[in-house]
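The complex appears here without one of its protein chains, the remainder shown in place.
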Amino acid sequence: MKQLLILSGKGGTGKTTVASAFIRLSEAQAYADCDVDAPNLHLITKHSKAPSRKDYYGMPKAEIDPDICINCGKCMENCRFDAISANERSHFVDPFGCEGCGVCKFVCPVNAVSLHPSVAGDLMLFKEGSVTFSTARLKMGSGTTGMLVSEVKKQMKESAEDTDFAIVDGSPGIGCPAIASLSGADMVLIVAEPSLSGISDMQRIIETARIFGVIIAVCVNKSDTNPDNTNRIKDFCKLEGIPYTGSIPFDPMAVKAVNKGMSIADIDCPSGRAVKEVFNETMHLIIREGKDVQNDKNLWAATH
Amino acid sequence: MPDFTDMAAKNLKIAILSGKGGTGKTLLSVNLASTAADSVYVDCDVEEPNGHLFFKPQWNIEKEISVKIPQVDPNKCDGCKKCVEFCKFNALAYINKNLKIFDDVCHSCGGCSLVCPQGALTERDKAVGTLSVGDSEGVRVLSGMMKTGIASGIPIIKELLTQCGSLEDDRPIFIDCPPGSACIVMESIKDADYCLLAAEPTIFGRHNLEMVWSLVRLFEKPHSVVINKCVDQSDPTDEFCKENRIKILEKIPFDVELGTLNSNGKIAARENTKYRDLFSSLLEKIYREVPHEATVNSER
Partner (left out) sequence: MKIAIPADEKRIDSTVCQSFGRTPFFVIYETETDDAEFLDNSAASSQGGAGIKAAQTVADSGVSALLTPRCGQNAAEVLTAAGILIFKTENSSITESIADFKEKRLEQLQEIHAGFHGHGG
């Protein structure tokens, strides 16, 4: 299964808008939403049946039995995550701060601490005919986001074993959820925004993606909101040998489409037409994957 | 323009957050901090910090933030593997009389050094990012940046907020939070007195507002909403707020000029009176909200 991952670095650049258009245009039989903190893809993709759900267990959480606790304070002293507080009666663990490391249990002289499995999220799998859509939602305040992202992809792969091509709507940022989104991806399309913040964030996500040795391509969304910055991004890509697969203009019709639960590829509008071009360019790259795409300045020229 | 210096309570901490990126957290926090004139701006989005791009501060302090990683004294290690068995993160392996430590998987809990019966494990520092402090026209800017490849920004956020706590003045503090509602967001709002939720007038915006709204209620933080980039009179997010009786403090219309200024890294409130007035009015509303909320809460 070849995986195309859509990432952005910065939030709000249009990752999900582009991913949903790609899904429509490629008629992908398998796709996943890895933005488990704020999953949105399901709001555009249409599903008639409810998904199957599964609890996702994160790290176990510590619990202190107030009847056994002697308030010696050793647990609080040793907790590196500030997850333990105390009142006159006993010490207690803040489940949101607890990382399940087990140190408090180890240092407790009276065995008042136990570790319990804890539900950190909700995995969902939509399966209709030959189409598989995997997504999840992290319970707020949870950690181990990266692990849940991995579970979302694993669920997709297991459910769509025979599918050749999958599209993954990735996690924003550059931390563990983005890193987890990257593992297993064959190609990454970065959706950048032509703002100073957008450029800065795009550079950081490219740096992160490079560790994985995946093919990287960039496109710009809302390109006409700042043509100078869009050109800066194009120049950056040229210098770095990163293929630039196109520009999508800001389009008020896009918001209307999305609010109706449709992708921009479903209606005839400027952003819809532009995303089709970006899609074609991006797919060309995947097909030519065997060749040395990165650092191929001729290829960059050819895509323009 | 009103004099804000007396309106804010001492060291008032206002966290600006949103369930989703790109809704205007930084736009709001940067402009509000700027408008308050004598204030502190803290950028807790340590994965993708952007505030400094607007303030372009004179940096006075740059500090490396590190976490503790174990290191082994091979002469003391007798291969009992108690540390390997203890580690919940699988950051240790014992092969051929050698203890291997995997930094990138280690969560710095300190457990292995505690369990080692021979005292063979001690700790060393590993750099995970930097914290910078600077000034820009009356605003003290605190910015944290996580190194790429590191999994969690929490240690940097903790340090940023500790630095805020040790400030010797009364200035209001505007906390630019990371997007989402995961543990890094919780860490950022832990000490906040008030939360301003930025949202977009789209179905995505509503969906994500719902998530971050649950978070602020869980933490019992007084809060209100600002809807950004409004085009129509009514939208999914506005409906959601009305259904749930969440106060909408301001609806900022979609504005190409504002967007352009923002995308060029300009602080709109410093650029022209229209925006100075907009943020001034919003700031005033926030300051009026806080004592009101505090009263309501104490009556519960």
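Observations, loosely collected:
The letters A and B name the chains in turn, as written, and every chain counts its residues from 1.
Going forward, contacts are C-beta pairs under 8 Å (C-beta built on N, C-alpha and C of every residue); 3 or more make two chains touch, one makes a residue touch a chain.
Please read these numbers as outputs of a predicted model, since none were measured by experiment.
Between the chain not shown and the residues B:100, B:124, B:242 or B:274, the one that touches is B:100.
Remark: the omitted chain is touched by one listed residue; of B:12, B:91, B:157 or B:258 this is B:91.
Only one residue from A:33, A:63, A:151 or A:251 touches the chain missing from this view: A:151.
Listed residues A:176, A:248 or A:265: the one in touch with the omitted chain is A:176.
One chain is missing from the display, and on subunit B it is touched by residues 84, 87-96, 98, 100, 102, 104-105, 149, 151.
Taking the whole complex into account, subunit A touches the unshown chain at residues 58-59, 100, 144, 146-147, 149-151, 153-154, 176, 179-180, 183-184, 211-213.
One rule holds in what follows: only the chains that are shown with their structure count from here on.
On subunit A, the positions that touch subunit B within their shared complex are 8-13, 16, 37-38, 40, 43, 59-60, 78, 80-82, 96, 99-103, 106-107, 138, 140-143, 145-146, 172-176, 179, 193-198, 200-201, 204, 207-208, 211, 225-226, 229, 252, 255, 258-259, 261.
Interface of subunit B with subunit A (complex): residues 19-23, 26, 47-48, 50, 53, 68, 86, 88-89, 107-111, 114-115, 146, 148-153, 158, 178-186, 200, 202-204, 207-208, 211-212, 214-215, 218, 231, 235-236, 256, 259-260, 262-265.
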